[in-house]
Every structure is written in structure tokens, then in C-alpha cells.
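Notes to accompany the following structure.
The complex appears here minus one protein chain, its other protein chains still in place.
Up next is chain A:
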Amino acid sequence: MTDSKYFTTNKKAEIFELKAELNNEKKEKRKEAVKKVIAVITVGKDVSSVFPDIVNCMQTDNLKLKKLVYLYLMNYAKSQPDMAIIAVNSFVKDCEDPNLLIQALAVRTMGCIWVDKITEYLSEPLLKCLEDEHPYVRKTAAVCVAKLHDINAQMVEDQGFLDYLWGLIADSNPMVVANAVAALSEISESHPNSNLLNLNTQNINKLRTALNKGQIFMLDCLSNYNPKNDRKAQSICERVTPQLSHANSAVVLSVVKVLMKFLELLPKDSDYYNMLLKKLAPPLVTLMSGESEVQYASLRNINLIVQKRPEILKQEIKVFFVKYNDPIYVKLEKLDIRIHLASQANIAQVLAELKEYATEVNVDFVRKAVWATGRCAIKVEQSAEHCVSTLLDLIKTKVNYVVQEVIAVIRDIFRKYSNKYESIIATLCENLDSLDEPDARSAMIWILLESFLEGFHDENTQEQLTLLTLVQQMLTLATQDSDNPDLRERGYTYWALLSADPVTAKEVVLSEKPLISQETELIEPTALEELICHIGSLASVYHKPSNAFVEGSHGIHRKHLPIHHGSTDAGDSPVGTTTATNLEQPQVIPSQGDLLGSLLNLDLSLPINVPQVSSMQMGAVDLLGGGLDSLVGQSFIPSSVPATFAPSPTPAVVRSGLNDLFELSTGIGMAPGGYVAPKAVWLPAVKAKGLEISGTFTHRQGVGWILESSLTGVIPSTPLAIHTPLMPNQSIDVSLSLNTLGGCEKQYRCLLLQLPQPTQCAFVEGGKMEHQVFLATWKNIPNENELQFQIKECHLNADTVSSELQNNNVYTIAKRNVEGRDILYQSLKLTNGIWILAELRVQPGNPNYTLSRKCRAPEVSQYIYQVHNSILKN
């Protein structure tokens, strides 16, 4: 007999029937009824109305029935907290049931009820269960601590639950240990700033001894540890290496993570170091025999590993041969890795394969194969010629999308090897008619124009001017007829350049192109380091830092690889805390010289001497430094720019007309009337060799944070998108696609913006409290949380004040007039969900207001005061 019959009775009148059956005298009937209820839940219908009847069935000696009742409670308790309370007694009773399964079931379910009141009753039975003699109960209780922490963190910390968890790590049962570690790491991740997971030597030793019990979470925990010296690092590596033989791919990846991290600490060229590198390859190769999804996750990680340490897999390129029945996502990843591993030694084989792939049927895969062929030409210089001839062979196929892709990649080859393969232009031109994709067309235009420009110097002035006239005509078209703001902007910029100083403009146009290099395809090193620390996780699959896609990961310290400091004792420290070193200064962390070089590539980088700034780790970039800035500076410095926002006195720091122009297009869509802090220069040009970044924050409806930035001479081709709210002093990785003034192609790089951030933007819409709620909350918050401030010299009346504040999401709930004074009661909510209540006293004629604030978290009040102050003063 199957259970499917329970699904057949879902008719209209069922609720009444169910209620009746749930209250039936016969046990068997009740059990059947509960099954029906669960069946209804399973098909997604609402049966919350039978809650009381279900609770009646709780007292049963039938384990299956009890499980179902508990399942029901989990589903509906949150929506009916008052009803859930009725169930508490049964829970508490079951927590002490002589039957282990019931005992564990009760503990497990109680933690999933997510009702505050229930948790109050949970703590006592949970403490008992943590010390229960049976591992099954202990392992369930360990997880329950994490659940409890999710609901009521304070209680967990106050009642010493964490010490219990640390105690359980020494447990004799592997499952208990695994869950204890898992719970601890979960708790520490949700509270990154509290030093809950105290990774001192003693605790690390506990973890090490328990290593083969709780594998993954244990390994993840270990990877957060920063050993004092290479000896300690080596001893941990020795402990974890055997786990590479674990059958579970997730365990293997976690071991790889630990080893990749600690390799940084080991002295290079030591025997152990080299042996470890050798040991890493076979397990990585074996990951390729898993299921496609596991392969995919592994390949994404291997992609990171080959970028960081190509030597590990350099002999294993054959593993990444694409097979006919591989899913497309596996094929594309394998291709990517093949390029990373391509070298002079294996290039012939790689190219033969790529040529084979280029005749496949899947268009995306074919394109990627062609693209990869071009990449090989750039990466393996000695074999560029071979690659180019492969590409020419591919053009002969006359398959439209192949030809277009070939032309797009040949442009890059031209950029790398100028004056070397011009002879093939004729072949390219034969295919001019078939080009209908923007990318291929623009590549072709670039190739042709570039070949003209090669000889620009040799032309006479008349011809040069003809070219310039053409340019001007193009500019007219771009600025007047185009609907595309990006295009118009760039048009204006050129125009401005040309009208200001044609000679300089010529120099700009004729400057040396920085060479394209293979590195442009690599992940920026600091980002790569961070991703290496997240091997196995979603971040490593997305190739994005976790705060780019995880909400509320504010304040989570970025992880980075440890730095080798020999055998000197530097003291124990969790990796996380050492990371915040660059938080003070807003700055752009550049990746590599030539990356930034190509960021502002082509025409703009003038060979002008810029004072060397040694503190910044930048390669040979002199972009706009003395070039555009001074150029623009002379002709366009608008007098309207308040000097205060250019803190650096150097002439290079310029808020130019170009910037303002640029702001016009990006500054659309701000909440009208909202206070917007004036733009400040975050990165003065002098520090970044001429790249200046300034900006401000605004809060837009529904979106959260928008960064208004202007980069001199650099135009974001897409708006900067920061979708998650930022918190003060939080830094965020923003990947911004930037166009240079002169380039005709997109360049990607990662901007690491670390900014001190004003708080007012942290107020969210919908921060208006109900009248009653306000009163109750005000009373509820203890008086010692109340803070008073004076707002001085403010000449607005109460109504203006309230509307001004309303524009900034500070809501006035009520207004009272007491003895000639206006008292405004206000509420506001921060993006992280903290409510703040305020009382503002305004006395006509007195420019000094009194502001009283109450909040459960008094430490934020201080910020809020500053914000209030600045809103009212502006």
C-alpha cells in the first residue's frame, strides 16, 4: 500500500473533514488524518487552520506520527507563534524522553521553530542534551546550538553554550565532533567581528587531533588559522595531506584549500614544499572522474589553482581534453584551463585540439575555441605564428561566426605583435562583407585604421588634417545624432581635446599603445588570493568574492593568503584580523602595471614623466598623470569647484569640466530633494599617477547604494552596480567595466574601493513606525540607551525640519506642542534593520535644537547624530 492515496482527497471541504478526523477517538484515524495534512502541505496548500487540532495529536507514542506532527509545527509555528507556545510543554517533555530518537527529534525540531518565546524554554533541555550520554543526542544538540544562535545570539553567548561546543570537539564520536565544528564555524561566520572562534594554539591542537572525524568543517576551520611559522604550517600540512585520499570530492577540495594557503608560508625550494606540490596534482586530476556538476565545481577551482600555481598541473593538460558528451559548461571550463596550461612544449597538441573544436556544432563552444586560439598566440610568443596560421585556416572554413570571431581575436594579436602580421590584412579584407556583428566589425575597423595610422607620421599635414576632419565629422555625428549617452560623452571629450589644443590631441592620438598581454585574462592577483581562500565555495565557482553575492556579509573580513615570514614568531592570529590594513585610506589597489596600462590603453598614455610614487604598487603606467590632467586642467578647470574637495594641493588634482559632464549622465535618478553629500576626492591623482577617483553616495529608491563616481578620463561603460547595502567602513569589491577615452574596446578590471562612508544613506525607506508601536518601543528601551545631542545654529521651523528629514527617510510620527516648543517624534531604520527612535525639540527663535535618541544599539546613535546634523545644516 502506498502513500499516494493521501494526495487524492484534496477537495474543498477537506479542512472540516480533516479537523474532525484529527479529533477522532481512534489513534489510527488520527494518524491517517495527520498524514493527509502533511500531504496537503506537500502540494503547497495552506492548512494552518488545523494547528490546534494537530497540537492535540502531539501526545503520541508513535514515532512516525510524532515526526509528522513536528514537521507540521516547523511549517506553521512561525506564522502562529501564540499557538506554538502551546506545544512548548510537549517539546520540553520530549527532550527528556527515554527514547533517543524522540529526544533528538524534539531538540532538532525546537531549534527549527524560529519563535523567540520557544527558545527561552529551549536552553535548559539543550544544556542537558549536550551532555547526554548518547552521541546521537549530542550531535543533534550541537547543531541546535547553532540554530539557537541564529535566533538569539545573546543567549548562546551568555549561557556558555560555546564552551560546550569546544568541549564536544574532543568527543569520542566523529559525528558529534563534526557537528560541533560545523556549529562553531557557522556561528563565527555570522558574527565575524566577535572573536568567538578563538583560534589559539590550544584550540588548533584540538582541531588537529580531531581531524579525521569532522573533515570538511574542520578543514575549513583550520584554513582560517594563521600559523606562527613555517614549522607549524608544515606540521598542519602533514596532518591534512593524508585526507587527499578521501573519497569525497568536497573533502579533497577543502584539503587543497588548506594546502594552497599554507604553501605560502613554507620556504620555497625546500624539499617538503616541492613534494607537496607534486602531491597536489593526482587528486585534482581524479576530481575529473566525478559527476558533471562536481566536475564543474572542481574545474572552476582548478581554474583558480592554475592561475595561482600553474606548475602543479603543467604536466596534466591531457586531462582537460574535451569529450563529446561533456555538458557545455564543462567543455567551456576545460577550454579555459587548457589556455592557462598552454606552453611551448604542448602548443602543437593544444592547437590541433582547438582546431578540432572549432568545427563542432555548438556555436558558443566554437567561438570560445577560436578565441582560445588567439589567446595562445598572445600567451606563447614563440608559437604565435603557428596560432596565426591556424586562425587563417579557420577563416577558410567560411563559417560566418567562425570568421567573425577570428577577426575579433586577430585584433588582439595585432596589438601584441604590431608590424608583424600585416600581410594577412588582405585575407581579412576578403571577408569584410560577411561581418555583421558589432565586435567583429569594430575589430576590423580598428585593424584597418591602425594600419593607416602606422604611417601617419609619414603623411603630409594635409592628409593628417583630412584624417582629423574625418574625426571631427564623426564627432559631430556622435555628439549630435546619437542617442547613446556613453557615445555622446566620449564624443564631447574628444571634441574638447581637439578644440583646446590640436597639437596635444595629435600627440594623444599618436601615442604608443601599451602592449596587450596574456595577464589581461587573469583574475587580478589580490582577488585571486581571496578566491583561493574560498576554494570549494560558491565564491570559487562564481569567481567572485563572497561579499559580491551574499547579502549582509558586511564587515566580514576579506580573507587573503598568509605571507611568508620565515621562522620568526609573529604570534598567533586568525587570518581575518590581519586583513584590514588598507581600510584607512581610500585607494585603488591596482593589479598590475600593464593591466592598468591597458585599462587606459591606446591613445591616452603619453610618455610624460610623472613623479614616482613608491607607496603604490603600480607598474609602468603613466596615463593621464601629467597628460590629460594638465591638459584639461589648463583649459577647463571650472572655477566653481570648491577647493575643499581637492585636499591635495597638487595641480594634478583637478575636478575638470569633463568630470562634470560625466556626472550629468550618471547622476540621474536620485531621490529628489534628498541630501547628497558633496563629492569628495577619494583617490587623488598624485597618488595614483594621475588616475583620480572622486565620488559620493546617494540612496535611491529601492536600490540601496549607488556610488557616484567620476574617474578622470575613464568612463564606466556600465553604471557601477552595488546592489547590497554598504555599512560604514565596509569595503566592497566592485567590478566596473571601464572605457578609456581612446580605446575602442572594453577593459575589465576590479576596483577595490575602500571608502569611509556617510551614514545617512544607510536609512531605508519604510522606516516609519506605527504610532502605538513607537510608544511601546520607546518605553521598552531602557533609559540608559537614550542619548542627547544639541544641533546648533539651525534656522528651520519644525515643519521644514520634518519635511527635510522625511526626504532622507527620517519619518516624523507625531508632533506635539508643549509650552511653545515643538516636539517631533521620529523614527528611522538602518539598512541592517536597526530601528532608531528620536525626539527632536524645536523652540521657535532658538537655533539650537535638542535631539534625544533611543535605540537598542546605542553605539550607532553617535553616527546618526552626525547625519541629522548634516541633513539639517544643508
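Just so we're on the same page, a residue touches a chain if its C-beta (ideal position, glycine included) is under 8 Å from a C-beta of that chain, and two chains touch if they have at least 3 such contacts; residues count from 1.
Just so it is clear, contacts and distances are computed from a predicted model.
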item: Complex member absent from the view - protein name from UniProt, among "AP-1 complex subunit mu-2", "LRC58 protein", "superoxide dismutase" or "Histidine-containing phosphotransfer protein"; value: "AP-1 complex subunit mu-2"
item: Which residue of A:S235, A:N274, A:S292 or A:Q866 touches the chain not shown here; value: A:S292
item: Among A:N179, A:S383, A:T526 or A:N869, residue touching the chain not depicted; value: A:N179
item: Touch residues of chain A, complete complex, unshown partner; value: 2-4, 6-7, 31, 35, 38-39, 42, 44, 61-64, 67-68, 71, 74-75, 78, 98-102, 105, 108, 111-112, 114, 134-136, 139-140, 143-144, 146-147, 150, 172-175, 178-179, 182-183, 185-186, 189, 212, 216-217, 220, 241-243, 245-250, 253-254, 282-283, 285-286, 289, 291-294, 296-298, 301, 318-319, 321, 323-324, 327-329, 352-353, 356, 360-364, 534, 536-542, 546, 549-551, 553
